[in-house]
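Worksheet: one structure, shown below.
All protein chains of the complex are present and in place, except for one that has been dropped.
Coming up: chain A.
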Amino acid sequence: MTEDVVPVMRIGDTLLVALQGDLDDTTVIRIEDQLTREIARSAATGMLIDVSRLSVVDSFIARVLARIVAMVRLLGAQAAVVGIQPAVAITLVELGVPMGHLDTALNAEQGLALLERLRRGDTGTGRP
């Protein structure tokens, strides 16, 4: 059995995971595996991935984040990435990583509100 690589907190029906440190590719893939298992096992209806303590997000990490969100949705839950650092956001846009389809929020608190709206099917963000 793969061991857990990140601590996951549960707030009501939502799982909160905070990524930190300088992540190598193997760790990123292990986090992806863990979170996918975790959402299935816990039957949570939402997941917030807090990246506020990541000072660098390159195209690989960004791609895996998008994959995690897609998998969480396939498992019937909602997911959002919260706390992207402004310098990281600027860098990702210039790098050209397509992140526009990801649900994001400024911080965990706003992320919880966003998940609540998504659960109700109320996008309310001007998105289709």
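Odds and ends about this structure:
Everything below uses one rule, namely that contacts are C-beta pairs under 8 Å (C-beta built on N, C-alpha and C of every residue); 3 or more make two chains touch, one makes a residue touch a chain; residues count from 1.
Here, contacts and distances are computed from a predicted model.
Hidden from the displayed complex is a chain whose UniProt protein name, among "Phosphotyrosine protein phosphatase I domain-containing protein", "Anti-sigma regulatory factor", "ABC transporter ATP-binding protein" or "Ubiquinone biosynthesis protein UbiU", is "Anti-sigma regulatory factor".
Within the complete assembly, A:Ala87 is the residue of A:Ala70, A:Ala87 or A:Ala113 that touches the hidden chain.
Per the touch definition above, the residue from A:Arg30, A:Arg63 or A:Arg119 contacting the chain not shown is A:Arg63. Contact residues of chain A toward the unshown chain are 22, 24-26, 55-60, 63, 85-88, 90-91, 94-98.
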